[in-house]
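Following: one structure in structure tokens, then a few remarks.
All protein chains but one are shown at their positions in the complex.
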Amino acid sequence: MPEHTTERVKQILSWYGSDNPGTLANLHRMLMHGKLGGTGKMVILPVDQGFEHGPARSFAKNPDGYDPDYHFQLAIDAGCNAYAAPLGFIEAGAAKFAGQIPLILKLNNSDSLSKTGGAPCSAVTASVKEAVRLGCSAVGFTIYPASDARNTQLEELREITQEAKSMGLAVVVWSYPRGSGVSKDGETAVDISAYAAQIAAQMGAHVIKVKPPKDLVELDAAKKVYEEQKIPTKTLAERVRHVVQSAFNGKRIVIFSGGEAKGTDAVLEEIRGLKEGGAFGSIMGRNAFQRPKAEALKLLSEVMKIYAS
Amino acid sequence: MPEHTTERVKQILSWYGSDNPGTLANLHRMLMHGKLGGTGKMVILPVDQGFEHGPARSFAKNPDGYDPDYHFQLAIDAGCNAYAAPLGFIEAGAAKFAGQIPLILKLNNSDSLSKTGGAPCSAVTASVKEAVRLGCSAVGFTIYPASDARNTQLEELREITQEAKSMGLAVVVWSYPRGSGVSKDGETAVDISAYAAQIAAQMGAHVIKVKPPKDLVELDAAKKVYEEQKIPTKTLAERVRHVVQSAFNGKRIVIFSGGEAKGTDAVLEEIRGLKEGGAFGSIMGRNAFQRPKAEALKLLSEVMKIYAS
Amino acid sequence: MPEHTTERVKQILSWYGSDNPGTLANLHRMLMHGKLGGTGKMVILPVDQGFEHGPARSFAKNPDGYDPDYHFQLAIDAGCNAYAAPLGFIEAGAAKFAGQIPLILKLNNSDSLSKTGGAPCSAVTASVKEAVRLGCSAVGFTIYPASDARNTQLEELREITQEAKSMGLAVVVWSYPRGSGVSKDGETAVDISAYAAQIAAQMGAHVIKVKPPKDLVELDAAKKVYEEQKIPTKTLAERVRHVVQSAFNGKRIVIFSGGEAKGTDAVLEEIRGLKEGGAFGSIMGRNAFQRPKAEALKLLSEVMKIYAS
Amino acid sequence: MPEHTTERVKQILSWYGSDNPGTLANLHRMLMHGKLGGTGKMVILPVDQGFEHGPARSFAKNPDGYDPDYHFQLAIDAGCNAYAAPLGFIEAGAAKFAGQIPLILKLNNSDSLSKTGGAPCSAVTASVKEAVRLGCSAVGFTIYPASDARNTQLEELREITQEAKSMGLAVVVWSYPRGSGVSKDGETAVDISAYAAQIAAQMGAHVIKVKPPKDLVELDAAKKVYEEQKIPTKTLAERVRHVVQSAFNGKRIVIFSGGEAKGTDAVLEEIRGLKEGGAFGSIMGRNAFQRPKAEALKLLSEVMKIYAS
Partner (left out) sequence: MPEHTTERVKQILSWYGSDNPGTLANLHRMLMHGKLGGTGKMVILPVDQGFEHGPARSFAKNPDGYDPDYHFQLAIDAGCNAYAAPLGFIEAGAAKFAGQIPLILKLNNSDSLSKTGGAPCSAVTASVKEAVRLGCSAVGFTIYPASDARNTQLEELREITQEAKSMGLAVVVWSYPRGSGVSKDGETAVDISAYAAQIAAQMGAHVIKVKPPKDLVELDAAKKVYEEQKIPTKTLAERVRHVVQSAFNGKRIVIFSGGEAKGTDAVLEEIRGLKEGGAFGSIMGRNAFQRPKAEALKLLSEVMKIYAS
């Protein structure tokens, strides 16, 4: 990280002019931290899979990951911009690693056990007050656009966003379309991803996380426009560019998740596409912590090199 | 109980570095009290069966148990680490036995009468403020992972956990999978037990109570991993080891319930397996208070000997 | 009423050691008032039938009962320990009869008009603050164990109980099993009555009101225990003894309702059984206020004589 | 105490028509309790001298009085209407003697050590909430009319009065002229006593305590009127009549303190004068608890006989 705030970071912060200085300072903290500090790019380590998929599915492959300390140290050693996790994991290390890495407290979570008898909707599992107590820079919140539980989710997010901003925190929204409003395949369609980014931005998110979009337009009403306006969606870079444009013409930080664990080449190939399309960075969980630590550090280092280039 | 805090207890407390000193002092109180005080092991007497199963099914076998004083005295005489019960039972003795045994106020309860017309979800029957007024060291809360009422339960737990921690109390979570997300048999499958422990840990529990796991993997998505990673689940000790690992690599206190009343040999056999697998202890209700007092004291003494060995 | 607190009343108060002096003073007030004052027995006049069954069904037989003053005066003249009613009736006489009889404000009520579209659940119709303003000694609350609305009811009761205790009031719980979890006949089965008393006690009630139990065991899981343990349930006295034992081994005040209006002989026969079984008293509404006043006074006097004997 | 509310007590309560039923019930409680119960007269035992004059000056003469239990039992055995004391003394016995005697919590107190560097003004030493928790019937508060700290005192009283009335408590005001506005001798001048009673009544007191007035008119402006109107002030009875008249024409309960310990004859002589003048009773501390218990009971009994005659 450079000694002084870079022009790029100043430019990014200038897009959030209505925010309190405390929130700006926390965005600054994340943007200036780690190997990508000052570049305006971010690589974040998220570890909520223990909650979302269960412990064995998440950590058996690299059993060091059962230990909460491991992920703090991995994020620090890799030079990530931030580490994101649910309450239990953050609490387990927040004192020991205090100040060593910006933290994002995930405020809601799902598990793979409950059917919840209806529309997808995470449970709110932590609060803004706990994020403050634990010294976090931001809170994270997942919404499922296209879920019938839209109002519940957006209203929970509204309250959290308002409280977080009043307390000087940043807000990171995971925007993952899912539910009765989209087909399974359409969840990552380019129009849907762009729409998911737009909703998160309109809800007041500072940082928006979406999945890399596929070359597919899901909604009939949208299709017509994509064709008429000849919006290019063939390459990943083109699609990413469209999604970033959909988040206030690139004036909101949009980062992309890596999805399931896969081979190193496939990961790097995708990162190059994201970078070319103007992504602000990646949030990379399973591809990092399910590899042995040395491999994970190597992969993250290469990912950061691509973004820094 | 030894006069001075043991190294093992100091090590356990070091895992809870984000907690207030008040909460640490209450964990210390439970870990240092009774015959197992200082060993890092715990045997807790829970008496919520009157509420959960009705009075005759709970107390007719040993009618002394109808009397709330009986259980306070049993826990004290047996040298348990703590006594856990619903509001009525705790209130009935909290003044008379003040300070003589760490108390855990169970904040939610079910009964066997209501169908509740849907997903399993206990009623919240007491509050953190009452735990403080009554001088309790911890609050207890039951969640049913796999219930469709997941969000209600987790959100109640979140509020209770946050309030309890701010008041210097510890949080004990009973994590009992039940509901539409698991088969009846799968409720104690090893993957489900491990997942239940993980969820409780991620919710911020200090002490996690699960049932002894069976040699069965319930979820298809999990099965693949258990096979690929050759996770041993044949013996009780192996399964317990996996569950304890699933609670932050053994950095959260995981204790096991004994379930239905059974013969002394069966109880001790199970305790040996739990001990071998690294369990932090047991929470033993019916097997204790449904025996005549002399027998109960003898059994608890033998259980404690196994854990202390 | 005797001039000085009796040993029996002191013993009863000793069971409530976690309560504030204000609550103890109000329990003392009810236990020392009226013809049974000091005996440890109570006869309470409840008049919530106007709300629950409608005015004509309640008062047409003895039209004096349409007038709220009538019931205050009846309770005073009969030497009852307390008078219990909904907000309107209490407000109508609280100033005029201030201090003349301990009052219990019923905080929730049902009517016979609403179907409530589901599980039985009374409406909360008054508050603890109003009980304080009106000079009441206690609040009353009805729960319907076995209702699908269990959680709503118990959570309302929890809040009321906590507030009432902090304000120095006593809590009287009407525990009337009803709903999808029991058969119509089973509502007064002995196991169900005992369970209903246990639930109220565990919720922190000071005084518990149940219906006289029938010689019937409703739940299969319970039947086995009643048979194995040879719990006697043939006579009313035996069943009452079991219900009283189920309320913390007789360390909570358990009183019995009289149910529908019936002949004097039937009433007194039942009272004798209740007395023999160790009941702490009766709460007698329709059998009192639906008789002409002279008859009602005579009946209540005979009831009290039985309890005092 | 008679079984039923007397006409006289009903008449007295009718003067407080704006009060909540809870406050009326507490006035009723004090008026109906003890040997004078129902007569409309009151004898209250106050023990705040430990605080006001120090322990040896208060209790050395009859060392049983060092013990808080002693005063509760004395008030009960003597058949007083109420017992008044500061927080510590009330707390020490409120649970043990719960319900046995109406309690008045003195909410402010002075000591004889502090000069307070200015105008006389007691410290507020307890709160209305504690009076509620402890099961008190009333709160007590001392004002010093003629003190330069008038506004502080009256404004504290205003807040306490408002809160106490909303919680169903009665308010007893000790109105003791003192300070730069009166001569030492004039503190008990008849015009000053009458004025002190008027101020307490106008502040909303339910019960007013003043000192027996002397045959002296302090204020020049008043003198003229007393002479012109030929207000008789020669005998104690005449002066008391005037003071009682000054408290809303006798429609507020005015009781008189006994002052320093003195001989039995002197005490009874004074009581006869008070009775003849229409006093509602006495508040008798040192003359009671500084005598050996048997003597104190005898004296209080004679005092009560005078009032009851």
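As written, the chains take the letters A, B, C and D, and residue 1 is the first residue of each chain.
By definition in this document, contacts are C-beta pairs under 8 Å (C-beta built on N, C-alpha and C of every residue); 3 or more make two chains touch, one makes a residue touch a chain.
In this text the structure is predicted, and so the values were computed from the model without any measurement.
Although it is not drawn, the missing chain touches B, C, D when the whole complex is taken into account.
Checked against the full complex, the candidates D:L45, D:A126, D:A146 or D:V210 give a single residue touching the omitted chain, namely D:A126.
Annotation: of D:V9, D:A94, D:A164 or D:V243, D:A94 touches the absent chain (contact as defined above). Contact with the chain that does not appear here is found for just one residue of B:L36, B:A84, B:L134 or B:V244, B:L134. What chain B contributes to its contact with the hidden chain is residues 1, 3-5, 13, 20-29, 32, 76, 94-95, 98-100, 132-136, 166-168.
Contact between chain C and the absent chain runs through residues 17-18, 20-21.
Chain D meets the missing chain through residues 50-51, 53-57, 59-61, 63, 66-68, 70, 86-89, 91-96, 109, 111-118, 121-127, 129-130, 134.
The criterion applied here is as follows: only the chains that are shown with their structure count from here on.
Path length between chain B and chain D in the chain contact graph, taken as the least number of steps between touching chains: 2. Common neighbours of chain A and chain B, by the contact definition above: there are none.
Matched by residue number, over half of the contacts between the chains of A-B recur in the interface of B-C, chosen from B-C or C-D.
We define each chain's centre as the mean of its Cα atoms; on that basis chain A and chain C are separated by 58 Å. Our note on geometry: chain B versus chain C, Cα centroid distance of 36 Å, whole angstroms.
Averaged Cα coordinates give chain C a centre that lies 39 Å from the centre of chain D. Contacts with at least two other chains are made by residues 118 of chain B.
Interchain contacts link the chains end to end along an open line, per the touch definition above.
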